[in-house]
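After the structure tokens below, expect a handful of questions from me.
Right after this comes subunit A.
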Amino acid sequence: MLYALMGLGLSLITGILNIPNFAHGALFAVGAYLLVSAVNAIGNFWIGLLVAPLGVALLGLAIEYAGIRRLYAAGHDYQLLFTFGLSLILAEGIILIWGPVGISQLPPPLLRGGVDLGFTFYPKYRLFVMVVAGLLVLLTWLFLEKTRYGAIMRAGIENKEMVSLLGIDIQRLFTVAFALGAYLAGIAGALTAPIRGLSPGMGVDMLGIAFVVVALGGLGNLLGAIAAGLIIGVAQALVAAYWTEASTVVIFAVMAAVLLVRPQGLFGIR
Partner candidate 1 sequence: MRDLLKHPVFLLAAAVILLPLAVRPAIASEIWIFAMFGLGLNLILGYTGLLSFGQSTFFGSAAYVAGWLLKHYGINVVFALGIGAGVGALSAAVVGYLCVQRSGLYFIMLTFALNQMFYFIAYQWTTVTGGEDGMPGVPRPALFGIDFKDPLTYYAFVSLLFLVSLWVMKRIVESPLGKILQAIRENEVRAQAVGYNAARFKLLAFVIGGAFSGVAGVLYAMLFGIVPLEAIGFVTSGNVVFATLIGGSGSLYGPVIGSFVFIWLSESVSTLWARWPLLLGVAFVIVVLFLRGGVVEAWTRFWTWRSSKQKA
Partner candidate 2 sequence: MAILETESLTKSFGALTAVSDVSLAIEAGTLHSIIGPNGAGKTTLFNLLTGTFPPTSGRILFDGRDITGTPAERVAHLGLARSYQRTTVFPAFSLLDNVWVAAFATGKSWRGLLWRKAARYPEVIERARQALADVGLLAKAEVPAREISHGEQRQLELAIALAAAPRVLLLDEPAAGLSPDETRKMVSLVRTLKGRYTIVLIEHKIDIIMSVSDRISVMHFGSLIAEGTPQEIQKNPEVRRAYLGGVAA
């Protein structure tokens, strides 16, 4: 489910802005670390969960304003270098501020412990994450499908010129899209923090998976990204039950296999 969130955010950014956002994983990591700081500062997990992703979204706004908007015409290699450089800055920044050692974050007292599901004992927090992430995906989906602004965003994926010809401020669309994508990455990170603990490298690992999700779902295909994220998440969980080490590799192997048969991804057009 988290993969769906990450995939959706990245798909939005790559679809609308048409740039390779290699900083997406770093934004995820920042979200997680901001949560930790927020919780430590405020003392309340729930408020931290609310605040941290907003911080990431703000960061996204700043990034878009200061850098990305100058690179729309620049060509993918420069956009790539920029976001790659950014990911380095953010990852190292995390080390500077929070230290290089992994840290852990406990879930809020309400969600500690597990739930007896009959066949297995499932952590309460993970259920919570599944539900929240699912809700977020649903909300984002509804926003994009049902509201007017969402429709404009989707149109922007298809045909930017058309949208700007219709008199809509394409720059603002880009900024909002980037901030929204950043927000989704941030909240995914914040939600993840109590599950597996934090480390400065968590961004890179997630980045690869996010790219796989978008590749499988079809670039700019938002529903596809959601579906691919779910599929990958399930596949990984299944494999992890039997062969833990291979669980991450399996994600990529599945992608390679799918692309061999269907170069456009599972849901891509063409």
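As a selection rule, all candidates are chains of the complex that A comes from, given by their letters.
Basically, a contact is a pair of C-beta atoms (placed from the backbone, for glycine too) under 8 Å apart; a residue touches a chain by one contact, two chains touch by 3 or more; residues count from 1.
As the structure is a computational prediction, the values presented were derived from the model and not from experiment.
Peer 1: For subunit A, which of the options 1 or 2 is its touching partner in this complex?
Peer 2: 1
Peer 1: Which residues of subunit A touch candidate 1 once you look at their complex with the stated criterion?
Peer 2: 14, 18-20, 22, 67, 70-71, 74, 76-82, 84-93, 95-96, 204, 207-208, 211-212, 214-215, 219, 245-246, 248-249, 252-253, 255-256, 259-260, 263
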